[in-house]
Every structure is written in structure tokens, then in C-alpha cells.
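Okay, handing you the structure first.
All protein chains but one are shown at their positions in the complex.
Letters are used for the chains, namely A and B, taken in the order the chains are written, and counting of residues starts over at 1 for each.
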Amino acid sequence: MTTTTLAVLVPLLPFLGAAAGLLLGHTAPGFVRPLAVLPTLAALVLAAIVAVRQGGDATVTAATELTPTGSVPIELALYIDGFAALVAVLVGLVATCVQIYSTGYLREDPRYPSYAALVSLFTSAMFLVVYSGDLIVLLVGWEVMGICSYFLVGHYWETPEARAASLKAFLVTKLGDVPFLIGLFALATDAGSFRITRVLATVAHGGLDHPTLVALLLLAGVAGKSAQFPLHTWLPDAMAGPTPVSALIHAATMVAAGVYFIARLLPVFEASSAAMVTLAVMAAVTMVGSGLAALAQDDIKRVLAYSTIGQLGYMTGALAVGDRGAAVFHLLSHGAFKALLFLAAGVIIHASGTNSLAAMSRMSHLRDRIPDAYWTMTVALLALAAIPPFSGFFSKESVLGAAEHITAGHTEHAPGATGWIVLVAGLLTALLTAAYATRLWLLAFHGRGTEAPDHGRQPRTMTVVLWVLAVPSLALGGLAYRSLPDWFDGNDLAPTLTTSVLGTGVALAGGLVTYAAWRHLTGLAARVPLGAVAAHPEGDAGLVEAEAIATHAPAYGDTASAPDPADPGRLLLGPLHRHAAVGFHLDAVYRALFVRPVQAGASLVRFLDREVVDTYVQGAGALPRLLGAAVRRAQTGNLQTYVSALLAGTVVLAVAALLVASGA
Amino acid sequence: MTLAQAPHGFLSPTGVEIAFLLVGLVTFGAALVTVTTRQLVHAALWLVVTLGGLAVEYLLLTAEFIAWVQVLIYVGSVVVLLLFGLMLTKAPIGRSPDADSGNRWAALTVAVAAAAALVWVVVDAFRATWIDLDGPAAGSTEATGASLFQNWVLPFEALSVLLLAALVGAIVLSRRAKAESSSPPMNSRAATKSSRTVTESSLPVPDSRENPAEQEGTR
Partner (left out) sequence: MHLAYPAVLSALLFCTGLYGVLARRNAILVLMSVELMLNAVNLNLVAFDVWLSRTAEDTLHSGQALTLFTIAIAAAEIGIGLAIVLAVHRNRGTADIDRLRDTAEGHESPAADGPDSDTPATGTAAEKAEASA
């Protein structure tokens, strides 16, 4: 088969799997698991073959126009360069791991068939976004991901948190998608085509009339999808979904789509320095803010969610300094270790029966119950904190290196200010990242107090994938940083000495400070009892997690934080902790700015409809009703009256006809 | 045709005309009494006068066969049937104050207007037309019979079928339904709705027991 055929099969197989899963889910339950895992696995294999065949050389493009579609043609186009090939492999790997993990995680869930089908559809949509060479086809995948995330985040729709979170995720991403769509149209109007190749050719010739406007409009959609400030608020709430979904959304699919999209169309953004500065500021605010917020979270998954936002900030920062190679490199390594972190967190929640770090810190021997999760999560947290030689170190250093390269001033792509913004924010975030990674590790695995409950070994499907993902988390960066430039633009991705020393230094400092704080507070934890565990510890992991999420707010007063004085994050953040725990009140601001006015407007419209419009409607009905009552009085039922009227009319007509006929 | 086209004055009464006019006045007067009298049985009797008067008019128009048929069928059977009907519905003997409905004035208006229009039209159209009544009678039994069985035999036979159908229909309609005394079928809808109709529907039961012989007689 040609590379093109293989590439077409990659999005198609999970899609067919999803369709078959939805159709057969209830009639043939035996096929559900194979239908969920095998198409995704096949897609992974095909994506790997495509990547090998493409080999970072010439871009594979193919296009076919199904039917004329007006002034700007829409084509089914493929555009596979090195970025697309590698990102597709990552998507396939993470999706396969998630599907295998889900068979164990949700093994007793009655809605597993539809869940697995939606995950397959989600994967298929991401493949479509990755491989598509046409912006409208890309948009199709983009929107399918949006609706799939709505359904998957709301998987536990019995709980109000899940319902609210799914709605919020959908609305916030859609809020970004509207300007995104307009931006796509503006771009295509300037370029005369939706094909990425033609758009890039137009940009190269300076044919773009309004580069800043287009770039900012597109940026809104990217901020929504990739959870960048100020549209990031849906991502922490989306933790109400099952953990494998979080892994899928955070590691490889939805949030990666935004970064990947900018990487594809980076020349469009580079055409406008205002857009690049905006991108840099957005990345910096996102990075630092999410680092602070992550340090204050109590829910283990919310910590990871804020860390995802922060790592995405690194990627957009790399894009803001015009180095998409570094951005996609970080996307790949982050995808691997973030998927691992989420899947391991799922195991932890299942084993401990709670998602609260405060409760875990009062639980000893948790690491002995789940050694697989302990060791793999340690690897992943080291990668997250960018400690050499784990993969996160190399990718993050490439970002910082690119920023440092810009600050030196020798560039034609990005303004020098962006370099400084990204570099300073990146270093600060490195400190924070190491701090919250250490805090997570210490609180989760080094708790003291009652012994953790023993629920037996975790399902093999759940532990094996952790080790599978641990391999790239450990070694991807170190092995790949030399060969990746061949696949990408050719920029050097090797860590530079200055940033390496600086980055690793602040990371170590962050970790050590957190450790010191934890040591300082460790006696306090025993004196303040806190925590609640799930009511059905023997249920499958999905059930335990759903109960843990549902009980967090009643048990600790808030979905995000817990009143735990022994939390090192509380000591480190000081007065900032209260604000960081609620995401710096952004939700409250949105509520005051958007939700309340909309609700007030709705009640106003309701009032107008009830009291004003309806009055006219009823008035319009009153006259016919009066006429009807009058006419009804004539219907006495007396046949003689009827016949009298009939004959009277006949006589009148006859006389009239006679008069006319006789010419009178 | 020379006779028919011969000039006749508008007011040149012949003997036949005078007779026709007098009988016509009697007929019309009897008809008026028929529709205005307050005594129901008298109305039927005045109807006999009207129909008899019409038979005389047919004779004057030389339609003798029609005249005898009129006397036989209308005066002989239809009026008798109507009298039976009055008896069976217990029509009051003597003056009944409400023989006319409240629709009287509307009916009068319509009738007078229709009469004025019709008379006007008819007089306007036929005031100079003359019927020649001399010569052989136009409606003798021979002429009528020949015409009926030469030209009109098929409608005549069809009419016999119609009469049979009417006969069967009348029997079916006047037969009492089997379970009628327990649930009157025509009244079942109204009986559920008001007490008034309940009292009505309870009435026919003793009523029907009183005069079964008469009911049988009508069949």
C-alpha cells in the first residue's frame, strides 16, 4: 500500500471502530473490547509505518475534491510532514494505552460501550486534525473533538459536577471556536484556498492582507482548545471525567490540537509581531499562573490539570519565539509523561479510595500497595520537573534554549521582547513545576498515619501500560534530541549550557524548598485528622473515582482545595494560597462578567415574552373569540331557522338575478 | 296553431276560466287554513279540501287521469296516513296554542317575498300565453297510458323499485329495536348529559305499552 493509503486508513480505522462499537455495543457485548482496542492499535501501527516511510524527508501531500463547494474549494487533503507523522504516532500510542487501560478501569461500567466508542471517535478526530491538509477538514476533526470531550467529561453525568464540567468545557471551547472559524474564513479568503500548502505559499509571498487580525482570531480558538489563559478554566473542571479521558485529553488529543495547529501555521503568526507578543504574554501568564494554582490544589488530578496548562504554556512560549521544533518536541515528551501521570493517578485514586492529597498524606504504605504506579509516577514526575536525564529535561531545555536564542537578538521571526518574556516565565515556571511535582510525590507516597487499605493487585491492563509509557518518559528526550531536527525544521534542539544549568538549578531549588517545607510540617499532619475514602472500595476504578469526585466538595468544603494546615503548598504560597486554590478567581470574574448578564438578559427576555408579547397575542385572539361567540349564538340547532335563512338567501339571489337579467 | 295564436284579451273570461278561478280561490284558501289553523286534525281535513280542489283543477285542464290518481292517492291514502300519524304522536284534539313555532314571522317574510317574486315572474312571462282546451283531451287515460308505456316504461319500472325500497325502509324505521326499552339508542348520548332527557327517555316505555295494536297497525 502507498503511504497515502496508509495515512487515510489511520483516521478511518478508529472511526469505523467507533461506529461499530456504537452499533454493536448493546447487542454484542463481547465485541466491545476488541472493537475498542484493535482499531486504535492498528492505527498506531499504521501511523508508525507512515512515520518511517515519511522519514522526515519530503512532505507527503495528496488531495481530492469530492464536489465543488462554492468560491473557495474544500478538498480532502493530506499534508504529512515530520510534525504530523510524529504527532500521529504519539496520538496512536497514548490512545492505545488509554483504551487498554480503560478495559480495566471501567470494567464494570454499564456505559463502557459508548465510552469506548467515543474515545475511538475522539482519537479518529485527532488523527484527522493531525493529517489533514485542508483547514475545513481540520475544523471538522477539531469540532468532533469538542463534542466528544463534552460527552466524555460528562461520563459520570449522575453527579452535578460532571454535568457542569462537561457543559463548561463545551461552552468555553466553543467560545474560542467562533473567532477561530471567522479567522479561518479570513485566512482562506486572502489565500483563495483552504489548503495548508497554498495558505503557507501565500504567506511566504506576503499575500496576507490582515495578518494580525487573522492571527488573533485563530489564537482565540487555540486558547480555547489548548486551555491557554484566559480560556483555560474548563480544563481543571474537566477532571470530573474518568481518568483515562483526562489522560487522553491532556496528553495527546484535544489540548495538543491547538499547539499543533499553531505549529502548522506558524508562518501566519510570524507575519504579525503583535500576534507573537500576544502569544508570548499569553504563554507567560498561563505558565506562571497555572504553576501557582497547581501548588494549591488538593485534588491530585487538578494538580495534574494545572500542570498540563503550564506545560502547554511552554509549548506556546516556544511557538511565540518562532521555534516550532521545540514546541512539538515538548508536545511529544509531555504527551508521554502526562499520559503516564494521569493513568498512574487513576491507579492511586483506586488504591487509596480518595482523590484528595490531604487524605493521602495521612495514609502510610500506599507505595507498597501499588509499586508499579509508584515507580512509573516517580519517573514521570522527574520528567515533569525537567531533571536530567529524563525526557522532559531535553524538551524543556529546547524551549528555554530557543527563548534564550531570541533574547540574543539574532532572529528574523520573533521580536526580542518575546524571548525575554518566555525565558523569565519559563525559568519561574520551572521552579514552580519542580515544587508542585515534589509536593505531589511527597504527599501521595510518603504519607504517615493509618495504613492504606489493601484492595489486592491492580488489574494487569492498568499496570502494564504504565511501564509502556514509562519508557518514552525516561528515554525519549535523550535519544531523540539529536535526530528530531531532521524531522522538524532543522533547528538545533540540543540543550545549551546556560539554560541547562539555570533550569536544572531552579528546579532543584524548588524541589528542595518543598521538601524542607514538608519536613517542617510533617508533625502537624498527624495532629489534624482529615480525609474521606470511597464507600465502595471493592468496585472498579471508575466507580471509586466517581465517588471520590462526588464526595470531595462535601468532605472538604470545595472541589479544588482542602483546609489542610500540613500542606507544604500552603506554607510556600503564604497569602497567595487562598487565591491560587480557586484559580485566581477567574471563574468568579467570568461569572460576574458573562454569566450574570446573560442570566439577567434571559430573565428580561422571559419577562418581555410573558408580559408584553403574550399580551398582543392574547389581544389578537380576543377579537376572533368574540366574533366566534356571536356567530355561535346563531347556531341554535333549530332547523326551521336554518332553512328560513337558506330560502331567504335564495329568494334574494333569485330576485337579484332576475333584476340583472331583465336589465333593471 | 291558428287558434293558439289567435288574439285573446287579457280579461276575456270564458266559462272554464271562471270555474278555474273560483276553484283556485277555494283551493288557495283551504291551503292557507291548512298552514295556519291551530287545530291539528282540522289542518289535515283542510288539506283534503285543498287536494280535492287541485283534482278539480286537473279536470278543468283536461288531465282526467291525473285527477283521479290525485283523488285516489292523496285524498284516499296520504291524508289517511297523516291522520294516523297525528293519532300515533298523540296530537292534541282541539286548539293547541303552540302549533306555530317562533319562526313564524321569518317564515311569513320569506314566503311573501318568494310569492311576490314568483307571481311577478310568472305573470310577466305568461300573461299573453293561451292554452287551447278544445279538441281531444290532452290527459285522457288513453293518451296518458300510451305515453307512459311507450316512452316512460323504464322510469316507471325503476319507480316500482323505489316504492319497494320505501316500503322496506318504512318497516325498518318503525320497527322497535330489541333492547330499546333498556337503552334507547337515539337518546343514549343525551341521556348521559342532562336530567331533562332522562325524564324524556323514561316516558316512551309506558307509552309503548299502551298502544301496541296501533303500532302494529302502522306497519
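One rule holds for everything that comes next: a contact is a pair of C-beta atoms (placed from the backbone, for glycine too) under 8 Å apart; a residue touches a chain by one contact, two chains touch by 3 or more.
All values reported here derive from a predicted model rather than from experimental measurement.
Where chain B meets the omitted chain, the residues involved are 1, 4, 8, 10, 14, 16-17, 20-21, 24, 27-28, 31-32, 34-35, 40, 43-44, 47, 50-51, 54, 57-58, 61-63, 65-66, 69-70, 73-74, 77-78, 81-82, 84-86, 88-92, 98-104, 106-108, 110-112, 114-115, 118-119, 122-123, 126-127, 129-133, 135, 138-139, 143-144, 147-148, 151-152, 155-156, 159, 162-163, 166-167, 169-171, 173-174, 176, 184, 186-187, 189-190, 193-194, 196-197, 199-201, 203-204, 207-208, 218.
Interface residues of chain A with the unshown chain, by the touch rule above, are 632, 635-641, 643-644, 647.
To be clear about the criterion, only the chains that are shown with their structure count from here on.
Each chain gets a centre from the mean of its Cα atoms; for chain A and chain B, those two points are 94 Å apart.
Taken in their complex, chain B has these residues touching chain A: 101, 103, 106-107, 109-110, 113-114, 117, 121. On the chain A side of its complex with chain B, the touching residues are 638, 640-641, 644, 647-648, 651, 654-655, 658.
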